[in-house]
Every structure is written in structure tokens, then in C-alpha cells.
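Here's a structure for you.
Complex shown without one protein chain; remaining protein chains in place.
Per-chain residue numbering starts at 1, and chain names A and B are given in the order in which the chains are listed.
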Amino acid sequence: MKYLKECWYMVGWADDFAPETLVPFTLLGEAVVIFRKSDGSFGALEDRCCHRLAPLSCGRLEGDDVRCMYHGLKFNAQGACIEIPGQERISAKVRVRSYPALERHSAIWLWMGEGEADEQLIPDFVGVNHPDWAMVPGRMDYQAHYRLINDNLLDLSHLTYVHNASDSFAAEDQWALSKMQVQPISRGVRVGRWIEAARLPGTLGQSDEITDRWTTYDFLVPGIFLLYVYVFEAGTAARCNHQEPPANLTPLRQNFTCQAVTPLTEKTSSYFFAIGPNVEHADKKHLFFQMANTAFAEDRQIIEAQQKCIDRSPDVAIMPLAMDQAVTRFNRMFDEMIAAETGRLNLREVEADAVHQ
Amino acid sequence: MKYLKECWYMVGWADDFAPETLVPFTLLGEAVVIFRKSDGSFGALEDRCCHRLAPLSCGRLEGDDVRCMYHGLKFNAQGACIEIPGQERISAKVRVRSYPALERHSAIWLWMGEGEADEQLIPDFVGVNHPDWAMVPGRMDYQAHYRLINDNLLDLSHLTYVHNASDSFAAEDQWALSKMQVQPISRGVRVGRWIEAARLPGTLGQSDEITDRWTTYDFLVPGIFLLYVYVFEAGTAARCNHQEPPANLTPLRQNFTCQAVTPLTEKTSSYFFAIGPNVEHADKKHLFFQMANTAFAEDRQIIEAQQKCIDRSPDVAIMPLAMDQAVTRFNRMFDEMIAAETGRLNLREVEADAVHQ
Partner (left out) sequence: MKYLKECWYMVGWADDFAPETLVPFTLLGEAVVIFRKSDGSFGALEDRCCHRLAPLSCGRLEGDDVRCMYHGLKFNAQGACIEIPGQERISAKVRVRSYPALERHSAIWLWMGEGEADEQLIPDFVGVNHPDWAMVPGRMDYQAHYRLINDNLLDLSHLTYVHNASDSFAAEDQWALSKMQVQPISRGVRVGRWIEAARLPGTLGQSDEITDRWTTYDFLVPGIFLLYVYVFEAGTAARCNHQEPPANLTPLRQNFTCQAVTPLTEKTSSYFFAIGPNVEHADKKHLFFQMANTAFAEDRQIIEAQQKCIDRSPDVAIMPLAMDQAVTRFNRMFDEMIAAETGRLNLREVEADAVHQ
């Protein structure tokens, strides 16, 4: 399966990158070494010295430069070799690829495309530094293709079956049964759904309180998930005709989770997430995190099992059903973007060949 | 290597299948989920939901139906989908394959063929529920092709070398040296051999007692092994002209073992076995089991080592010797059955194509 290359991928939370440290990361099957520069900005190089192919992540960060600790070649953050021990002249060919890398929304993003890195395309993420929410960040690694995780997040009907345990999301049947509203948005889809006359899961609400919840999430290219949950008094869903509640209606309670799915290799992925209530209830953020951590381990278990099923018979096709409308709509758009990019890249190669002739 | 598909494979002892439990099993490379129905009979389904390819064995048994616990599809024991959450109409295409499964001779058997399951072909097994024998059942899994295990069982000359230890079968040189009698039987071979003037192995006989033993086993398609050992006073073999002893000659002692080899995948297998004396000596059945368990671990060690040798040079051929007459005869018959089945299946496909045109 192909990747979308001309886009930004999340490779970690900013706090995961300690100063003066080389962090190896595999992204879209390519080995990269990421580091914080002295001014706080980020550098990323191909994690393979061009001399004898040792990993630069086994090397040493010297200021903003990276020295290979096999035979001592030193590269600057742009990938140019600036020192070869015992050799005076250095050919311009002695270099490694560098990747655009930057911090935004409390996360670090990498651009893997050949074309110019377009900062307009950084996903409209809401990270742990957002003033409205008190969130705890986390990471899980998967032995699964990243699009299986995307598909999981695009269809929350699975909550009823995967996350019904009381120490997980204690999800109601309504996640599978109630009607969802799907609409296209820029580079993604938006899905809303009412859960009516239900108790709040776990320790998050008073156990005897019955409320209506408006849940709405955006899912954006290449694998960004932003879910808002607004709790209202029972009866609100009906009063809103089961449509999105008006903006001036203040919820009793609210919480939020941001997530990003990142392909490491064709069959391994990283899953970054943060979750918590609005800042007024920051004391509950660890409760939210613990519940989510339990739930996301449930996802990983079923998705890794699904991956093994697929590996055993790679040619068997899935069978899309009515519940999959958000999945299907997003995937169609995503596949078209990948196909268009592949077309552009091929065209670029043809043109480059023409220039060289 | 091909499998014989139109036959029954043992997938476990009946007691291994607890009520209200989904048991995953891989048979001939296909993932299957097996379960006991409420009336005690057995169901077996393809272990992969047709929706998004998650394993049904991660699901939930609801009565005689299986619910996928990813997005909630429910299938009956015939494989038809009978519920899709949030969707009213269900296409007949929403289904998984079901496999004929039944209990016989205290074991569970599965039919993997495309054609009708023929109960006449259930091997004439003698299981732990047979009134004549007091047996303890066991199972070992192998990292080896199932036919290497078949070959091992078809030629007991290996006992002399693999099982000569005193806590194993303490096997005599005669297993390798004495003449065996091989005759074809329905779907298999029968092999008889006298072990003369020998002590019984281990703690099974009085240590100073010298006896003659008539050993005879049937080996049946696809990998069924039934071995009877009859102990007589010394001199009996000679008095019988080294032929099979007459039916009216009562042995001093006797024991029996039934075994079944089942291919999981091309290089992994399950080995089911039970062993023990005649019921009059039921108190010794655990001694028999312990001895056999030690011996069968010896087999597994040499066969898995043999598999690794073969993997290193898959094109090197074996060199059949005189001792291999039972192996060679059975394998020729078995290969012909597989070839004939392959021919039938190809013909069926050609005819099916003709109908569709």
C-alpha cells in the first residue's frame, strides 16, 4: 500500500525530545534521526551515514551537527558533510537527506515529501498546550498497518463492542445503533452523534445522573482524530431535533481527545493521543487518561488480531456496511489524494528525465 | 506440499472444548473457530468476520451464534449473518464459511473439503472412551510438517535410537533389527513385529521377567496411529513361527496407544495421543502416560531438528531404505489420494466454469 508523502506526520510530543539527544524514528519505512537544535527548533536527517551506512542515531550531536561515531564524518542539519577526519577536500556528494521538521500544537511534525514542505498543510491539531483542555499525553505502538487504526477511529460504532467494560469507556449500545451525521470538511470528515438518556462512564460523572451527550469528531488526513464530548441535561437531544446543539448552549460538562496515527512501516504504526476534561476540571485528567489507556489497549488487541487475519489471506476484501459511511467517505478521499500525488510524482519524473536529455 | 482436504481431521479431545467457549484452531492453514452448541453438538466457522476481517474467536458465543466483538455482526452456526447493528436488511452475501464438525470416539473431527462431508470416512479411531483401555489423553504441538511426524510413526525402527533411555521406552535393538510384516489395509497399512526374550521397559513389568511381545499398529489416512502391544511368555514368538499370534491366545499383559497427527500450517502440526493398559490395570495408566510424554518429547526434538535441516536445503531428497517399507507404501497411497483429489477438484472447477459461460 502506498503512503501519502506530501503531508506532515506527527512523530512525537515535543516533550519527548530531550535536548542534546539523537532520537531514531522510522517513518513511512524510512529511518530518520530527529534532534532539537540549540535554538529549540528541530532537525531531522536520514539515519544512515553515506560512507559505510552506519546509523547516525548511534552517533553524537555536536551543537547542531551530527557526527557519525563509526568513522567520524560530521554532517550539519541540512545534511551536508562538513568534516571527514584525515581528509581535506569534501565532495558535495558526501551528504545525507534532511527532512523538514517543526514543532506545532505541542507536537513534532515531519514532512517526507520530495516537494517543498507546505506549512499550510500542518493539520489543525489541538494539542496538550491548548488553553481550554487539561490533557495527559500518551503513545502506543502497533503491529498493524496504520489504515486499520484510521478505520477504527472513523467508525465509533465499535465502542459498543470493544469498549463496553466498566473500567474502559463503558460504551452504550447507542454508539452502534443511533444515527450518525457525516459531513465532508477540508481534508477530512466530521461525524456527530447523540447518546441519549445515559449515565456517564466510569467515575467521570455522578453514577445516578442521566444526561444526553453530543459527540462530534473530525478525522483529518493523514490520521488526525479530534473528538469533543458535550454533556447536557436529559432531553436536550430531542429539543435540538437530534441535530448539533446551538453554540450558545452551555454543556454541563465536556471533555476532549486528540489523536494521531503515524505509519512507521507497512505493518507497524505509532498512535499518539492525549485526553482530558476542560481546564476547570483539570483534577480529573489522570482519571481520563487511565480510562483511555485501558480502552486503547482494547483497540490494539482487536486491530493486531485483525492484521494477523489479513496477513493470513491478504487477498480477501473487506465488506463495507451502512455503519461504515464515514470510513468509506474518508478512505475514498484519501485514496484519491494518494493517487493524485502518485500521478504528480510520475509527471515530475518524466519532466526531470526530459530536462536531462 | 498439498493436503488431503476431503477427509476428517482430529482437532482435539472432546473434553478440551469447554461449553460457552470459542476455541480458535488453525487447520490446513485456515483459521477456524470451534464451539460446542447448546445441544452438545459442535459448530465450526471461518475465524474471520466478513465485514472488516477481525477474528470471530475474539468474539462472543451467544447461544449457538457467534457475535464479532469488533462491530457487532452476529452469525449463526451455518455461517449466515443474522444481525448487523443499526442496519435492517442483511444481504445473503454477508456470511462466513462453516465447516462440518462432530464428536466421535471421544475426539472432535473437522471436514475441510469443498464436497459433502462423508461420515463413512471418519477414521476408525479408538479413543479414551473405549471400554477396553484405561488411557490418559495428551497433546503436543510441533514446529514441523505433519508428514515428518507420520513418517516417524510409520517406521518404529527409530525406537531403538530415539527411545532407548530407561525413563523413555527403553527400546531394544530388535525394533530396528527384527523383521516386520507389512500389509495394506483400507486407507492405510498394518505393521506387525515380534520383540523376543526381552524385559518390559521401565516400571511396567517386573524387572527380572523375560517375555515375548507382539506389537501391531495400523496407520490410517490422514495420520491416525493405533498401536497394540501384547505380552506373552518367552518362546511364544517361535511357537507362532514369528507370525501374528492366534486370537485365542490370551496375553499376560497388554497396552494400547491411539494417536492423531493434524497439520496446522505447512510447518506446524498438532499431535494428539492417549496411552494406557487394558482397564484391568487402570492404576498404571499414569505411569504409561509419563513414559510416553518423555518419549514423545524425544520424537519432537529429532523431528524439529530434521525440519530445520530440510529448511536449510529444501531440494535435498530423502533416500528410502529397506526399513522404510511401511513408510514408502503408505506415502505412495497417500500421494495418490492427494493427486486424485486434486484432479477431481480441478475437474469440478472446469465444470463450474462451463456452467457459468
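Everything that follows uses one rule, which is that a residue touches a chain if its C-beta (ideal position, glycine included) is under 8 Å from a C-beta of that chain, and two chains touch if they have at least 3 such contacts.
Keep in mind it's a predicted model, so treat the numbers as computed, not measured.
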item: Residue in contact with the excluded chain [from B:E30, B:D151 or B:E196]; value: B:D151
item: Residue of A:R48, A:K285, A:R300 or A:R329 in touch with the missing chain, whole complex considered; value: A:R48
item: Where the unshown chain meets chain A, residue by residue; value: 29, 31, 47-48, 50-55, 58, 67-72, 84-87, 93-94
item: Sites on chain B contacted by the missing partner chain, in the whole complex; value: 151, 155, 157-158, 160-162, 173, 176-179, 301-302, 305-306, 308-310, 312-313, 316, 318-319, 321-323
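One rule holds for everything that comes next: only the chains that are shown with their structure count from here on.
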item: Mean-CA-position distance for chain B and chain A (Å); value: 48
